[in-house]
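Excluded from the complex is one protein chain; the other protein chains are retained at their positions.
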Amino acid sequence: MRALLRSSAAMGLVAVLALSGCGFSGEGESPQAADLDQRIVVDNFRAPVADWALESDAAYILSLSGCLETLTRYDEAAGKIVPSLATGWEQVSDLEWDFTLRDGVKFQDGTALTADTVVNSLRTVLEAEVPARAFNPTVVSGVEAIDERTVRITTPTESPLVPYRLASVNTGVLAPAAFEGETVDPFGHCTGPFTPVSEKPKQSLTLDRNEDYWGGQVQLAGAEVRFITDGATRATQVQTGEADVSLSIPVSSLSALEADENVKVLKADSPRTATLYMNNGKAPFDDVEFRQALRAALDLNTLAGSVYEGAALPASGPFAPSEPWAIEGAQTPQQDVEAARQLLAAAGYTAGRPLEIIAIVERAEFADVATVIQENLKAVDVPVKIRTAEYAAVEPDLLSGDYDMVLSQRNRLIDIADPIGFLTADYTCDGGYNLSHFCDEDYDKLIAQAARTADTQERYRLYAEAGKILQDQAVNIWLVNEQAIDAVRANLGSHVQDPLARYVLRAETTKSGS
Amino acid sequence: MMLFLARRTATLGVSVLLASFLVFLIPYVTPGDPARKIIRSRVSGEVVDEATVQALTLQLGIGDPLWTQYLRWLGRFGSGDMGLSYTSRTPVVEQVLPALWITLSMVVATLGAAALVSVLLGTAAALQEGRLADKAITTVTQAFIAIPEYWLAPVLVLIFALKLSVLPSAGWAGPASAVLPVTVLALRPISHFTSAVREGVLDALSAEHVVAARSRGLGRRKTVLKHVLPNGLLPLTTLAAVWFAGLLGGSVIVEVIFAIPGMGRLLYDAVLNSDIPLAQGGVVVVVGLAVVLTTAADLVHRLLNPRMRAHHA
Partner (left out) sequence: MRNLPAHVLVAASILALIVLAVALSPWITPHSPAAQDLGARLSPPGGDHWLGTDHLGRDTLSRLLEGGRFSLTIAALATVLTGVIGTAVGVASARRRGWLDEFLTRTNDVFLALPEMVLALFLVALLGSGYPSLLLALTVAGWTPFARLARALAYDVSARGFIEAARVLGCTPRFIVMRHILPHLAAPLLGQATLRFGQLLISVGALSYLGLGVQPPQSDWGSMLAAAQPFALRSPLAILAPGLAIFVVALCVTLIGQHLVRRSTTPLAPTSPALEVRNA
């Protein structure tokens, strides 16, 4: 049970978020079959660590529970921002955005949703001790009520991404009463289809239907969201029927679930790519031919088919092919031992000290991935040793450039549905998370240009161009594109998988009687 | 005896403080910056804002010298305030008490079940001394010590939750969910308890008053119930107290496999997240309770075995 090491903190790193949607809506079930007395159980992969503070990851739990709602939402299928608690928004000056609130929305405690209540809620998040990345004083300088129904957001620099930020679950809105105590109290203070009624700390949250939901009749009578950090347990529970929905299923449990006719497995591309980071600042990795040689030596197809059980696809570069900024015509590098040997010779490499791969323990499969890479590289006479370590323990070495290779993965869309933060932090010369210690003038120019570009298509084109530089220089070896895998019981109706695990319990969700 | 008690009480305090200081050092000697670890446990993602790190370091006072921080904690603890958890910013007490309650109920259930099984098995074995039943019971219960719980637990889940669907696979909600974890936890105590009961009953059987009772014509069943069992059970009381202490924080693996949010799990998470106040509060409670229980067990033991007193004379 390496999973033991996946503390709630580690779970944060592991949080599976994903990009495109995929779902089903209870084929063969007529709406009449929906039973209004049914309750369901959802197994979530993390527990609230910071009580219910909205700036923390607890907001994800409140959101997937159908309690917390935001001003805007990111529609996965359409790939754009759509209205939620706000019905419209516009940029009124370089630095100011106005959001118009929906009429007739009431919190579950009966208070009306007004500009003042929204401002109160957003300011609490903005002023938090540990602010959320999507909504913090560096990117948002002010929140104010213009009139009863209009909220104005001010930014320190012009940014086309403000509506994206207000789709982040951390900007969910709670009634003023939620903030009266020392800690945030979401019970009865949300706007969503489900009202939280009780919790068992670190175990579960129980919710009842919101009879007065602005979005229409809520089909389920209620639900329980359980916090089960061990993936194998979540898989087991959806099989036994203890849970109706289990989020984030480990690949090792996949074949068992797919063979079970009472369970449906849902998969969607995730914005996470398992990556072999290489320290470009340290010999022999400072030689592009050496890095390309390693890439040619790896057999990504077999890796995806074995350790990942086919549930992840071999990567063709820094982005997944389904992303709007994917590099056109990118191909998965094929294993070519001969080419690898020639590149090694060209790089003047002779086998010396064993190179070290650090496999972070927060991801159980990385130890196996490292073992497979070790065998691949052995075939081209590059000796490798493996060290497993907790992420926090190796981070200082990674940031200071004192390592060879590290197996890790990173969410490209952690803050908002746009990769600008990732591309800046990870690969620009001054990037705050440039583990590869990569620095390229052309790349930096492209990213700086993209940050100022309001036109979405043009911005995406610039991202793709920047991504191509990374791929051509073999800055890292992108191994496989991971998938978000959820499992649900077959008698669940109108369930739509959200690969970002934000929306699970919805007004439309049904369960047919058993 | 009074001297013994006084000395024990004084040293008890010292040992609890010692434990709290050991725990206090954890985040400072482990690699990685405490502030970063705390931030990561609150918001997912790898990139941490440098300004936030500095602000948090200042706000939590984790940049101050070690001894200042420790004395500050000690001062507050003295007035009954365990402080706020770093990660959740809620009072430590509010997290420790529910976890302690869950662990206590689990330990009580475990020891209760173990005692019941052991009394039956141990007495049966003693009454059949040397015969097949005795050998079978002794061998099987001895084998219990050798079963790794991280092996048994998943296997039981596989059989009873997945294949037979008769018991929940995880959680802590009601008696059904307690069956598997308690079974896994009870095996080792059963092993020790059974052999203690067996010895106790054997001793009692050969004691003069029992032999006398038997010779007076008292029935076998009555003799066992009235004279043998009460004496045979004595060793169990002290043994149970000590096991109680040992299980308080010692059930980490079982709590994790069965997703039970008890003390073992709480401490484990706290250490991983560098949540110093939570780890300190938890350890002080666990160690304090354990030391009190061990002391009580020793006390009972001394009362029952006057020869021990010589050791502390």
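Which chain is which? They are A and B, in the order written, and residues in each are numbered from 1.
By our rule, a residue touches a chain if its C-beta (ideal position, glycine included) is under 8 Å from a C-beta of that chain, and two chains touch if they have at least 3 such contacts.
Because the structure is predicted, anything quoted here is derived from the model rather than measured.
Residue A:Ala359 is the one among A:Leu343, A:Ala359, A:Met405 or A:Ala450 that touches the chain not shown. Residue A:Ser306 is the one among A:Ser93, A:Thr157, A:Gln217 or A:Ser306 that touches the chain not shown. Among A:Leu174, A:Ala297, A:Ala326 or A:Ala370, the one in contact with the hidden chain is A:Ala370.
As for the chain not pictured, it touches chain B at residues 7, 11-12, 14-16, 18-19, 22, 26, 29-31, 139, 142-143, 145-151, 154-155, 158, 162, 188-189, 192, 235, 238-239, 242-243, 245-253, 264, 267-268, 271-272, 283, 286-287, 289-291, 294, 297-298, 301, 305, 307-308, 310-311. Touching residues on chain A toward the chain that is not drawn are 1-2, 4-5, 232, 250, 252-253, 255-256, 302, 305-307, 359, 361, 364, 367-368, 370-372, 374-375, 385-390, 393.
Here, only the chains that are shown with their structure count from here on.
For the pair chain A and chain B, the distance between C-alpha centroids works out to 38 Å. Of all residues in chain B, those touching chain A in their complex are 30-33, 36-47, 49-52, 55-56, 59, 87-90, 95, 98-99, 150, 157, 161-162, 165, 168-173, 252-253, 256-257, 259, 261, 265, 268-269, 272-273.
For chain A in complex with chain B, the residues that touch the partner chain are 1, 3-5, 7-15, 48-51, 53, 55-57, 129-133, 136, 138, 182-183, 200-204, 226, 228-230, 233, 236-237, 239-242, 390-396, 408, 410-411, 414-415, 421, 425, 432-433.
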